[in-house]
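These notes concern the structure reproduced below.
With one protein chain removed, the remaining protein chains of the complex are shown where they sit.
Our next item is chain A:
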Amino acid sequence: MQGKAAPSPDIPVVMVGRVGRRRAIAHMNLAAAKAGLRLGQAVAHATAMVPGLVLHDLDAAGDDAALQRLALWAQRLYSPTVAPDPPDGLVIDATGCTHLFGGEEKMLVNIRQRLAKAGYTATLAIADSWGGAHALARYSRRSVFVVPPGALGVQLRDLPVAALRLPPDLVQALAKPGFDTIGELEATATGPLAHRFGLEPIRRLDQAFAREREPIEPVFAPETPRAAKIFAEPIGAPETMARYLTELTVELCATLEALNLGAKSIDAWFYRVDNRIESARIGLSTPARDARRLAKLLCEKLEMVDPGFGVDKMVLAAPGAEPLAYRQDEARLGGDKPAVADLAGLIDTLAARLGPDSVYRLASAESDIPERSVRKAPAIERPVAYSWPVDWPRPTRFFPRPEPIETVALLPDQPPAFFTWRGSRRRVRRADGPERVFGEWWRADAELARSRDYFQVEDEGGQRYWIYRDGDGEDAATGSQRWFMAGVFG
């Protein structure tokens, strides 16, 4: 990976570390690798081989800190459970998170693009196990690799043994009898293998092939308020989980109160006895530390948490907590409702249940074209001004995809006398219009000449419709001159 201040990728760069008393190459970029250098090579040898080689001293502690910061960044954006995978990687537990980005591949592409913007070149893989994803991200030669569930074994077979996260001397020892790929190692009986090389290769194999669980211990920013509880006996009953979750929430809220902070989101981790970590996350529209309300939101998430054989540790954390000062309730002498009710709690409850994008307001956008005149706004905002027309009636139901209709008009620029929509023919008794809407040339050149004429028409039963003609009725450049149903009035 490269930071923003990194030199051009064409210049060979190596990071110099120490191996024993020798100064040796610890990391290098692609240009250096192409020049024939290899990791662990003595620096004196390398500078002799490649003229103009740029040397930097390795700052292991600085690298770790940077990786930690990157993990916290990924935690905020992608999943509650993120851990650094030193020296050069991150591991993200993406279980239940990928749908937020529209699928696994889209999530990986999203991560890659964001990292690229920050100046990092990343390769990513998603697989059933940490070990598998680790190996494929580093050795598959693909920048984004999605392994469908269950297909991991085939993909790992041809990778080198070094992909298994084994110490370098063990990789060399395995190479001596001819173990080059993971497939060869996997095909060997475990007994003799353990006898000769110890349990480490077998453990790593099991982890890579998802036969052994490997928990991802999430990172915490040191300043993140958190609360944890360890249980002497594992718990699993839903009501017990809810009780302790509530207790922990109260504890977390007390911490938040002492710091004068309010949580914007809360992550909960449930450490299972079988070495798995389940997680849940709630988001809040405004900073809050009302323990009762937060506990209720968290307990609703409990049904998504599978405690398995039991949970022996629970951790709650409030990343990104914001200042929240005390506020005095308005005095209500008359016993009336407050003028503006506090709906943040309701919004959070609904958002936790229906999804954060499903609770919103509709505000006006600056456009005369009806389908562009509405935008979603956060539910917690109260947009006061709007730019929608007051005099031109708008239909109660608006069809997102206008439906083509067949029309009979007496004159080209008049509203139709009859139209056929959804298989039935309707006679227009009264009509109002046109309301001409012009294309927005600043969006696309194709819209420069376009226009639409909207009409309000009423049929014999009094049902009123909003129909439009694509074009001005004369000039073919303004549109197709076909008619569409845009909506129904109430």
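By our rule, a contact is a pair of C-beta atoms (placed from the backbone, for glycine too) under 8 Å apart; a residue touches a chain by one contact, two chains touch by 3 or more; residues count from 1.
Heads up, the rule we're going with is that contacts and distances are computed from a predicted model.
Mind telling me which option in "Cytochrome oxidase subunit III", "Sugar ABC transporter permease", "Enoyl-[acyl-carrier-protein] reductase [NADH]" or "Protein ImuA" is what UniProt lists for the chain we can't see?
When "Cytochrome oxidase subunit III", "Sugar ABC transporter permease", "Enoyl-[acyl-carrier-protein] reductase [NADH]" or "Protein ImuA" are compared with UniProt, the left-out chain turns out to be "Protein ImuA".
Can you tell me which of A:L100, A:L193, A:A228 or A:V488 touches the chain that was removed from the display?
A:V488
May I ask you to list the residues on chain A that touch the chain which is not drawn?
Counting only chain A, the missing chain is touched by 337-338, 341-343, 345-347, 349-350, 353-354, 358-364, 370, 373-374, 377, 379, 382-384, 386, 388-390, 393-400, 429-432, 456-458, 460-464, 487-490.
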